[in-house]
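Every protein chain but one is kept in place in this view of the complex.
A and B are the chain letters, set down in written order, and residue numbers restart from 1 in every chain.
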Amino acid sequence: MNGTILSVENLTKKFGGLLAVHRCSFNVGRGSITGLIGPNGAGKTTMFNLICGNLKPTAGEVFFQGKRITGYPPHRLARLGIGRTFQLSRIFKGMTVWENLSLVPSPVDSSTSSVSKAEDLLHAVGLGHLPHTYAGTLSYGQQKLLEFARTFMLDPQLVLLDEIFAGLNPEEMERQIQTIRTFREQTQTTFVVIDHAVSAVLRLCERVIVMNQGEIIAQGPSQEIENNENVIEAYFGSSSLEFLMEEKG
Amino acid sequence: MKIRLSLLPRVGLFSIALLILALVPAIASTYIVTFVLTLFMYIALAYSWNFISGYTGYISFGQIALFGIGSYSCAILIFKCNIPWFLAAAMSSLIAGALAIPLGLIMLRLKGPYFAVGMMGLFQFLAALAAIWKSLTNGATGIYLPPVSALSYIYFAFLGLAVALFLATWKLEHSVFGLRLKTVKEDEEGAESVGINTTFYKAFAFVVSALGCGFAGGIEVFYVSYVDPTTAFPAVLNITMIIMALLGGMGTYWGPLIGAVLLGQVSEFLWAHFPYFYLIIYGALLAFIIMFMPSGIMGYFHKRKMLKGGGDSPLPDGPMTLKPATGKE
Partner (left out) sequence: MRGSLLVLQVMINGLLLAGIYGVAAVGLNLIFGVLRVANIAHGDFIMLGAFIVYSLSTLGVSPLIGIPIVGGVLFVLGLLTERFLVEKVVYQPMAYSLLLLYAVSILLRNAGLNLWTSNYVSLNVMPGTLHIGSLTISEIRLVVFIIAVSLTVFFTFILNKTMVGKTIRASIQHPDLAGACGIDVRKVRALTFGVGSLLAGITGTFFIMLFSVNPEMGDMMILKLFAIVIVGGLGNYLGTFVGALVVAMAETFTGFYATTEYSDVAVFFLFLLSLILRPQGLLGGGKTT
């Protein structure tokens, strides 16, 4: 690893009496693809929201490239180089594909003009032939791709992907994994991925962080997590993770 | 991306229309001049409301508050500082705009119904305040101003304001700035996540709206040569500007013009024949628009364009790279 790009220390979020995230700490290495998994309600999306400024933490700190960014507003973090997608893709449905990309403010120091960047990104995700299509009329998979492309208009160093595989069939999932790997190779972007498709996440990511009920119960290389007893118990009680992986094929 | 050549004939038509309008005071009767200048005021107000509520989606039930601030500022500047009326109107527009910055930053933190009713509360608060702050505003007695020397001055003032707001809206629709403003309505959180400072854009729209309303208030006060809490914050105008923008099409650049012209005609007719009923008819009209044509007249055309441009294509094959595909698409 060439250093830590994201560092989370004792991050805590309380909603009234509910402890959504409790004293979580982890580091993400530059250029890595890290997974964040856990059963429903574990606090994964809340974690993303805390990192990206959509929510203010009750306690704890977040560091990006060594700089403290705790509580910074989302638009400022986006400009600093943190991109993010959402569970339900938040593209602007009333605007065309091209407009969705062109409205993204150019990053502070960019070498390529945004027109050529937008063109490249559209081609890269396979939407190059649809620039003037209204985003709301795209298929679900295409909307996800648009959101993904749009995130890269920011020239992000870190991209957080929330439920990247949701609603995709195995073939599309595989293609998604390839796309992320390719982007990482070509731009050295760091990825953190949340998803429920545990097998796909384990295949895609080198490291995995596992959350349950707001706490991190395990973190480490994917191989280790696969067989970690705590993780298996968190998801299934007594059944095995491998059973799930076999099912997904 | 858009072809600039098509702009020339449009500019030509626009200039001709302006020329015709400029001749009206010279050739038409006082009644017509009065009717048209009122129309220009409606247009200005409809565009002002549209700028904030149409583009950001923050529905305001009290933009008239800024109109009232403009009215009183202008009256006080003319009456107490002896400033020539046009300058006073311009200054009161700036006052309204300046006040809109803190007001906007506070009010725009509120969502949906809170913002709407909040603005309603604001204008009622200001009206009540004007009534008790007698040292500044003369309270309910009001301030009397010298009468207008020539109607054509008011006519051109309102015309200028309407044109300015129209052009500002046009510019907004044809710029990236405008696209970013529209994202506030589309998805505020999503916009933030791609680096758009939505607070700035919302405040900007609110201030422009205030500048428009404030200026209109200033000109209006000079026109009627009088101000008091009721005439400064007229509830009827408040409702009218909303309906006009909605009728024509919220968030479009022809919408407020169409809505204002249409409703302006109708209101003239209603005022003549049903003086007590016409607000009831307005209420019914607004309800009708929301239920059956919420995007207004322009919105209907825009929707057709959107649906035609759509295309469902399957996901392309093969792995993705950042290098553009070679000529196949």
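Brief remarks follow.
The working rule: contacts are C-beta pairs under 8 Å (C-beta built on N, C-alpha and C of every residue); 3 or more make two chains touch, one makes a residue touch a chain.
Please read all numbers here as calculations on a predicted model, not as lab measurements.
Although it is not drawn here, the omitted chain touches the following shown chains in the complete assembly: B. Of B:10, B:111 or B:304, it is B:111 that touches the chain left out of the display. The residue touching the chain not shown here, chosen from B:32, B:136, B:167 or B:280, is B:280. Checked against the full complex, the candidates B:96, B:157, B:191 or B:246 give a single residue touching the omitted chain, namely B:246. The set of chain B residues touching the chain not shown comprises 57, 59, 61, 106-107, 109-114, 116-118, 120-122, 124-125, 128-129, 131-132, 239, 242, 246, 276-277, 279-280, 282-287, 290-291, 294.
The definition used in the following text is that only the chains that are shown with their structure count from here on.
Residues of chain B that touch chain A in their complex: 1, 176, 179-180, 182-183, 186-187, 189-198, 306-307, 309-316, 319-325, 329. Listing the residues of chain A that touch chain B in their complex gives 52-54, 73-76, 78-79, 83-84, 86, 90-96, 98-99, 102-105, 119-121, 123-126, 128-130, 132-134, 136-139, 141-142, 145, 150-151, 153-154, 172, 175, 178-179, 182-183, 186-187.
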